[in-house]
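Working notes, beginning with the structure itself.
Every protein chain but one is kept in place in this view of the complex.
And now, subunit A:
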Amino acid sequence: MSRQFDLNDDSLVVIIGSGAGGGTLANELAQKGIRSVVLEAGKRFTMEDIENDEWGMFNKISWLDQRNLVGPSRLAEDFPNLPAWIVKGVGGSTIHWAGVAMRFQEHEFKMKTLNGAIAGANVEDWPLTLQDLAPYYTLAEKKMGVCGTEATGMPFHGKSTHYKVIEAGAKKVGARCEQAHLAINTVPFDGRAPCQVTGFCMQGCRFGAKWSTMYAEIPKAEATGNVEVRPNCMALRIEHDRNGRATGVLYAGADGQEHFQKARIVAVAANSIESPRILLNSASNLFPDGLANSSGQVGKNYMTHVTGGSYAEFDHPVHMERSTVVPGIVKEWEDNDPSRGHVGGYELEALHLGLPFMSAFLDPGAANGWGRQFARSMENYSKMAGFWICGEDLALESNRITLHPTEKDQYGLPVPVVHKADHENDTRMRDHAYRMSKELFTAIGARHVNDLPPYPASHNMGTNRMHANAQDGVVNQWGQSHDIDNLFISDGSQFTSSGTENPTLTIVALTIRQADYIAERMSRGEL
């Protein structure tokens, strides 16, 4: 159980959020003897709360606070109040993630250098390289138990039927296809069970085989006696002194009262909508545009990956749901090859939905997804195989999080408004992915291939981005604010570009690196 710290203890690191960034940072610091308080807006779930029930778990764990999605996109029409599909609870979205743990490719750290300026986009290079991050990727893979890696030596899961179907299609069209590197145990590891293949990775892993800060990092952090996790505590604003140093965090507590927790360092890891929202909500006389926002980039460059789905119907049974959710990935188009008509790469990730979610996402929206053709497709559910498309999403200044001028949430905070639209590059990439998917499935006899539009984003990035220059980004290569020394960003909002890979492994690698940096600076008396 958590140790308790005093509100006036100003020697603590206060971490906002307990997911891949916050939960990992708390444990990394705790193992070095650095004490922290973790403020988590959601509740603490138990393993018994985890059910194999798509809508049941969606209703139970999702972040469903009021958010407005605007912009010329089908997503905004279909899901006007649900831009992101993320979790509110101790463990954050590591409860929901599918476990895909891929490293960024070298070129993805320097997209501007590689492709030059792209009209209508705001693409920049990261202030670090793959070589800088590689040792931390290894540490992250060891920590999380990523199968199929040198770091763990843990074997892959073995090929599920869903994977075999996709592998056969990939072979026919000459596309590279590999089993997925998943942070899901295939052997007992770190006190957690191996995968039983329930097929419900994204509803939370009932067996704890999938790495989640909920039951991996956080209990370890608490066991050191250096960490107090406070569930049901919503951060309202970060305060600072007259010199512009962060002094602590005002939050709405589980008791319904407001409290102020003093801090030596504040680390924001609340996901890419809430993290910039907190900085914007913390505007003051000294920082009228929000904390850490001298660049004007806080809330901008919101990236979600270029997504979509492609689900093929065959004449024969597949039972794709009898598999890890992501058993494998077609990587043929993950490189940066502008001759395809778009910069950046994409992965075709074999990914199943259960029947309830398939009915909701096959043709989403209040007025769509019904009728004879739709019903026929649903009757073919057991004969489906499919991809979730996950591609590099270009940073655009106009894709951004702002605060609603009048509408307030249950905490009295302005509701976040999320503007998201495709760049032409995004549209071209998605169309290419639909086309290649169709070709692959048709090559093995698909009778019908459904193109699914994007659904609410679980990969949210870029809204407090890293940049070498203080005028072009919010944080430096350590996730430390350019403006405020003792203010850190510890989640995917620090990403300069989205890459094509699922973001969690990179968030964890960056966090381990950040923890080393914080510890070193603290030991030198600089923080």
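We adopt the following convention: a residue touches a chain if its C-beta (ideal position, glycine included) is under 8 Å from a C-beta of that chain, and two chains touch if they have at least 3 such contacts; residues count from 1.
Following the convention adopted for this analysis, contacts and distances are computed from a predicted model.
Colleague: Which one, "Tripartite tricarboxylate transporter substrate binding protein", "Twin-arginine translocation signal domain-containing protein", "Cytochrome c oxidase subunit I" or "Lactose/L-arabinose transport system permease protein", is the UniProt name for the chain you do not see?
Modeller: Per the UniProt record, that chain is "Twin-arginine translocation signal domain-containing protein".
Colleague: Can you work out which residue in A:37, A:82 or A:330 touches the chain that's missing from view?
Modeller: Considering all chains, including the one not shown, the answer is A:82.
Colleague: Taking the full complex into account, find the residue in A:138, A:359, A:399 or A:476 that is in contact with the omitted chain.
Modeller: A:359
Colleague: In terms of residues, what is the contact footprint of the unshown chain on subunit A?
Modeller: Residue positions of subunit A that touch the missing chain: 51-56, 58-59, 64, 78-79, 81-82, 158-161, 164-165, 168, 195-200, 206-207, 314-319, 321-323, 354-356, 358-360, 364, 366-372, 374-375, 378-379, 381-382, 444-445, 456.
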